[in-house]
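With one protein chain withheld, the remaining protein chains of the complex are depicted in position.
Let's look at chain A:
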Amino acid sequence: MKNHSLTYLKMFLSRNLSSQGYKCPSRAFATLNNKTAIKETTIDQSHVDKHSKIAKEWWDPNGKMIALHSYNLLRVPYIRDGLVIEEPFKRTLTPLSNKKILDVGCGGGILSEAIARLGANVTGIDASSELIELASDHCKLDPKLVDNRPSYHCTTIEEHSQSFPDHYDAVVASEVIEHVANKELFVSSLVRAVKPGGKLFVTTPNRTRPMQILGICVAEHILRVVPVNTHDYEMFITPNELTFLLEKNNCHVQAIHGMMYYPVVNRWTWSSSTTFMYALQAEKLTDEDSNV
């Protein structure tokens, strides 16, 4: 337990700092729990200063978002292999070309850029205009993205899925749903944006006893440092609940895998247990599928 708590302290820390310290409203969806939206009242830096500070925090691979960067080593192959299967000797540098992928809650674009490098046509949406600006600027830095930059939009999934129903080959919501209050609305909006036969990928912490204990512990300690929403863990969703919501929305859940994070070495691994974190892959059924 001790080891684990250290692990998750770290993760929570970066998440809580990101949503509080500099008002990273990346998770501020229309459906977001109001309690988390604590506003800072004084801004004593110029816009530019702040912008570059956030950029640095997001994109320094050893900075505050260290865990999100190394998370890519696990979730990018997960998404790739969920969408395409290529024989080892026939692999290409852009296995995801011709795939339209929506990254919901893209933040500074850490995941969006990584999938775009595999050739996917990526749209990233986030409710924070600041982060969308940051993400749009940052993707110009990578020469490998010259012909295939993600396009970023400041919007919510509820709005976006109204304009783009049945549109994407895959919709990804990585570490987002745990910040969302109205999960039913959120899940149905995710599903709406996917083409029939397309895929959904969700990664999120589980709501389990060990995770709860950890959540309290984190909150208590962090409360002394930064104001924080102590009841974050109540928002977590279990694999069963998520499966239920998805199946209610005409999806078939294909796989659920547990994940672990080891902060000292900054490494993510797959785990046989979903106690702490999990990744879920589902397919949106076509009409024929659902009639059977």
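Following the convention adopted for this analysis, a contact is a pair of C-beta atoms (placed from the backbone, for glycine too) under 8 Å apart; a residue touches a chain by one contact, two chains touch by 3 or more; residues count from 1.
Methods note: contacts and distances are computed from a predicted model.
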| item | value |
| --- | --- |
| Which of "Origin recognition complex subunit", "Cytoplasmic tRNA 2-thiolation protein 1", "Rab GDP dissociation inhibitor" or "Ubiquinone biosynthesis monooxygenase COQ6, mitochondrial" matches, in UniProt, the chain that is not displayed | "Ubiquinone biosynthesis monooxygenase COQ6, mitochondrial" |
| Among A:A55, A:L68, A:L83 or A:I115, the residue in touch with the chain that has been omitted | A:I115 |
| In chain A, positions touching the absent partner | 6, 9-10, 13, 62, 66, 70, 72-73, 76-77, 80, 88-93, 95, 114-115, 117-118, 141-143, 218, 221-222, 225, 263-264, 266 |
